[in-house]
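Shown here: the complex without one of its protein chains, the others still in place.
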Amino acid sequence: MAGDRRRKRENVSTRRLEAYTDGIFAIAATLLVLDLSVDGFGAVKSDGRLWDALVGLGDHFTSFIISFLLLCLLWVVHTRQFEHVRRVDSTVLTLNSLRLLAVVLIPFTTSINSAYNALPLGRALMPANFFVVILFGSMQWFYLTAQGRGMVEGMSQERVRATRWANVTVVVVGAGVVALAPFIGSWAFALFVVNGPIETALMRRDSKRHPEASPNPATSADSG
Amino acid sequence: MAGDRRRKRENVSTRRLEAYTDGIFAIAATLLVLDLSVDGFGAVKSDGRLWDALVGLGDHFTSFIISFLLLCLLWVVHTRQFEHVRRVDSTVLTLNSLRLLAVVLIPFTTSINSAYNALPLGRALMPANFFVVILFGSMQWFYLTAQGRGMVEGMSQERVRATRWANVTVVVVGAGVVALAPFIGSWAFALFVVNGPIETALMRRDSKRHPEASPNPATSADSG
Amino acid sequence: MAGDRRRKRENVSTRRLEAYTDGIFAIAATLLVLDLSVDGFGAVKSDGRLWDALVGLGDHFTSFIISFLLLCLLWVVHTRQFEHVRRVDSTVLTLNSLRLLAVVLIPFTTSINSAYNALPLGRALMPANFFVVILFGSMQWFYLTAQGRGMVEGMSQERVRATRWANVTVVVVGAGVVALAPFIGSWAFALFVVNGPIETALMRRDSKRHPEASPNPATSADSG
Partner (left out) sequence: MAGDRRRKRENVSTRRLEAYTDGIFAIAATLLVLDLSVDGFGAVKSDGRLWDALVGLGDHFTSFIISFLLLCLLWVVHTRQFEHVRRVDSTVLTLNSLRLLAVVLIPFTTSINSAYNALPLGRALMPANFFVVILFGSMQWFYLTAQGRGMVEGMSQERVRATRWANVTVVVVGAGVVALAPFIGSWAFALFVVNGPIETALMRRDSKRHPEASPNPATSADSG
């Protein structure tokens, strides 16, 4: 057993994985503001001109606000996922790096979205980028919650199953956003509004199919 | 009850909310320095010319210092608010994201303030931006301290009421700064100096009206 | 003894060293995206043109992805190293600063790599930069694990020796990458793939030579 332990790398605490992730999300979200700049304002000599220049940044504001709030939302998803995880292996660390790689690209695809909003491709890249973040996030969650892996503590089997369905839902809705974005632009993100009802419906069907799965009081303590 | 718990999302620890907030405040505050740049200095061949170029950045320095110190102050406000909070729900997370959205815009409105300080609108946007940060901060605090929500620990009812009044005061003073800024520019921020006396006066009136509200020794332990 | 203690500075907790390191890695990794910019896209009036412009950024994408994932990997190495360290002295702090100095240069050498990928020197600088990060990391680990220093807790002697060999391996492989990069460019990084087998081979030889070195149950508890 000692020999076995020697060969494989030990699991590490999630404390620094969380700190590193928080840092990258925070920086990516803040760099978005660099897209808003007075550099292109030219000669502005009156309040009316300044107002016009600001209105001219309209698409940039829209993209900025959408990307910022979605990054915050995806950060919340990461926070909720790791609320019940203490130690992780190399695979989780690698999946997290890929997830963060997609996060870091958001400022770039956001600036494409605001600069080339008139083109179908220009409208598709930012949603596609967010889709990849969501996809890696779901993969990470499916890996973490795989049966017998024991990385998630203090969640009932029933709750784990519900969160897995929720992840499937959000990937499907995300794919829908990517498909619609070339045609209707940032309005496609409104599709995430239907995510809630679909999620609830799926979870209800799930609990009908597995009526026996009432949470075990001993393991369902949500307060970690 | 289990079914009920299953449907609604559980509260999360504030640890990562604080780390994410600290990160965004720190980055927004540090990005302000990008507005100070030698790029526009042109050919500088003597100390006198260099000094002139630096003096020419005067408005930028003023805006930079005001914005940096106000961001630090607003960060302190956030820190003081969450000193007594352990776990939060989705609404608090959303209000925090909106608060941070306004924080991230500060570098942009600060550069408008320094570039277009000659125009009334140019002088109004940065104060307005700070006002929005303050407004969302107050909303978050009112939500957190709402009766029966139980998210704030170790504060007496009396102290909670006093902090709520303090929040009302700072919103009112912030509105005053926005109203004055188009006319007197950054001097309007001096209005925050009166915040202290007004706050004290309001708190005194409050404790006169509710003389019975002496802190319960069991719950007023300030050392969380 | 008191006089002796007075003269030398006391060891400090690794908590903030880790936070500072996480911050610098996160920022350096995120700044990489600034190299991807629409500024040079010129007039883009169709999806085809936008696609061409993106394809034109090909070298930048390659460099970005390699640098980001390697930075994440080197961050993982740092995390694994300090998993078992509680308090450190001034030498460790200085070595950490030098390690971070090399980390911070990565965005610069990465932009050289993408801009001058046609030149041997242009291809060599980014690998050389990563080599320096690896080198300082190894020096830090050798210092931390030196016999009798007692800074690393909860690792068996055998495991410490294995990690030291692993560090030697990665330095050698890193040197190989630097030597190959001028000729084959970023493909040289594929050499890191052989790192695993070499590491395993070296560790096996090591455990054959020191068969007595079975971990002491009392000190080999990996869960710190």
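Residue numbering begins at 1 within each chain, and the chains themselves are lettered A, B and C in the order written.
The rule is short, and it goes like this: contacts are C-beta pairs under 8 Å (C-beta built on N, C-alpha and C of every residue); 3 or more make two chains touch, one makes a residue touch a chain.
Just so it is clear, the model here is predicted, and its values are computed rather than measured.
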item	value
Omitted-chain contact residue, chosen from C:115, C:128, C:168 or C:198	C:115
Footprint left on chain B by the chain that the document does not show	18-19, 22-23, 25-27, 29-30, 32-34, 36-38, 41, 44, 46-47, 50-51, 65, 68-69, 72-73, 75-76, 79-80, 83, 158-159, 162, 200, 203, 207, 214-215, 220, 222-224
Touching residues on chain C - with respect to the absent chain	2-3, 5-7, 9-10, 12-13, 16-17, 19-20, 23-24, 27-28, 31, 87, 90, 93, 97, 100-101, 104-105, 107-108, 111-112, 115-116, 119-122
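Going forward, only the chains that are shown with their structure count from here on.
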item	value
Centre-most chain, if every chain is reduced to its averaged C-alpha atoms	A
Where chain B and chain C are represented by their mean Cα positions, the distance between them in whole Å	38
Residues of chain B whose C-beta touches two or more other chains	23
